[in-house]
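Take a look at the structure set out below.
Just one protein chain is left out here, and the rest sit where they should.
For reference, chains read A and B in written order, and residue numbers begin at 1 within each chain.
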Amino acid sequence: MNSVDPTFATSIDFYVILASILFVIGAFGVLIRRNMIVLLMCIELMLNAVNLLLVAFSTYYGKGDAQIFVFFIIVVAAAEATIGLSILIMAYRNNKATDAGLFKNLNG
Amino acid sequence: MSIELLTLIIGGLTIGAALMVVISKHPIRSVLFLIVTFFLISSLYILMNAQFLAIVNIIVYAGAIMVLFLFVLMLLNLNKESEPKTPKIVLISSIVASGILLLVLIAAFKDSIQLSHVHLPPEKNIGLVKNLGNLLFDKYIVPFEVSSILFIASMVGAILLAKREKPIID
Partner (left out) sequence: MAVDKLILILLVLPLLGALVNGTLGKKLSNALVGGIATGVMIVSFCCAVLVFNQTNDTKIIHLFNLLKLNDLHINASLQVDALSIWMTLIVTGVGTLIHIFSIGYMSHDKGFYKFFTYLNLFIFSMLLLILGSNYFVLFFGWEGVGICSYLLIGFHYSDAEKGMANSIAARKAFIMNRIGDAGLLIGLFLILGQFNTLEFTGIAEKLSLDPTLANGAIIGITLCLFIAATGKSAQIPLFTWLPDAMAGPTPVSALIHAATMVTAGIYLVVRSNFLFELAPLTKDIILGIGFATSMIAAFIAMRQNDIKKVLAYSTVSQLGLMFVALGMGAYTVAIFHVTTHAFFKALLFLGSGSVIHAMSDEQDIRLMGGLAKKLPITHLTFLIGTLAIAGFPLLSGFYSKDEILGHALAHSPILYGTLMISVALTAAYMFRLYFLVFHGKFRGGEQLESHVHESKAIMTFPLVVLAILSIFGGLLNLPGIFLKNGTHWLQNFLVAHTAGLEKIHAEHASNATILALMAVASTMTIAILLWAYYTYVKKNKLALADKELKGWQLFSNAKLYIDEVYNFLIVKPIEYLSKIAYSFVEIKVLNQGVFGFANLFGKAGSIIRYWQTGLLSNYLFWMVIGLIGLISYYIIKLQFWNF
């Protein structure tokens, strides 16, 4: 493209901060939302923040390993979403509601 | 517009969309905003020349997983605002905890950000499918095969878990 390589115009700080903010927003959502589905979605958001960071580093260091890692993160996220939703369906069947406050049986 | 400004705008939009995911009252709106977030993140990938991942992100994440979420949402008829109100204390403590987390994460990168000025001879095309493919099937072949087992396990688990229990016939 131009003489200045576009892929390196932005410094990595930007992506670091961006990923951190996205991660924290996801964590905030996990803590505050009581609807199970939205909870799972916030987890996906956190995973994506991590993906973003990994891809940024992979670009800035010229190694492709991080992108393969992202690939596998997506794989695992898919599997996890499947199982998570199945459990959610079962819980809904038992409780007729999906409220995170209903999972009280994990106590000691 | 320079690429820099573009990435900045897209970054800001991503943050906004993520916030909307968390804050929305309707679950369906959360899902839709999440899909928007995914699109924005994929566009950031493209700007970084990580082509393969951008496409995979959209196809798998936004295309499959979010659709799954929508299915379940519709199926379970969770479209109401039936979520109970979170107590104030939880709200405050969550905000505080998240704030501290953000602080800590930024602080962790405080010293390392200076590395960004190190210039390594970059390879521009690592995000291309061909290069990633080489890497995947060369160095990371074993995790690749193992992930198939992972999928089998999750499929079996999903089917088992979601099956309706048959009534026990005496």
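Brief remarks on what is shown
Throughout what follows, contacts are C-beta pairs under 8 Å (C-beta built on N, C-alpha and C of every residue); 3 or more make two chains touch, one makes a residue touch a chain.
Computed from a prediction, not measured in an experiment: that's the story for all the values here.
Touch with the chain omitted from the figure is made, among B:Ile15, B:Leu70, B:Leu105 or B:Leu128, by B:Leu105. When the full complex is taken into account, the listed residue touching the unshown chain is B:Val90, out of B:Val90, B:Val129 or B:Val156. Residues of chain A in touch with the missing chain: 27, 30-31, 34, 100-101, 103-108.
Residues of chain B that touch the chain left out of view are 90, 93-94, 97-98, 100-101, 104-105, 107-108, 111.
The criterion applied here is as follows: only the chains that are shown with their structure count from here on.
With centres taken as mean Cα positions, chain B sits 4 Å from chain A. Interface residues of chain B, counted against chain A in their complex, comprise 2-4, 7-8, 11, 14-15, 18-19, 21-22, 27, 30-31, 34, 37-38, 41, 44-45, 47-50, 52-53, 56-57, 60-61, 64-65, 68-69, 72-73, 75-76, 78, 82-84, 86, 90-91, 94-95, 97-99, 101-102, 105-106, 109, 113, 115-116, 120-124, 126-127, 131-132, 135-136, 139-140, 143, 147, 150-151, 153-155, 157-158, 161-162.
Those residues of chain A whose C-beta lies close enough to touch chain B in the complex are 5-14, 16-18, 20-29, 31-35, 37-38, 40-42, 44-45, 48, 51-52, 55-56, 58-65, 67-68, 70-72, 74-83, 85-90, 92, 97-99, 101.
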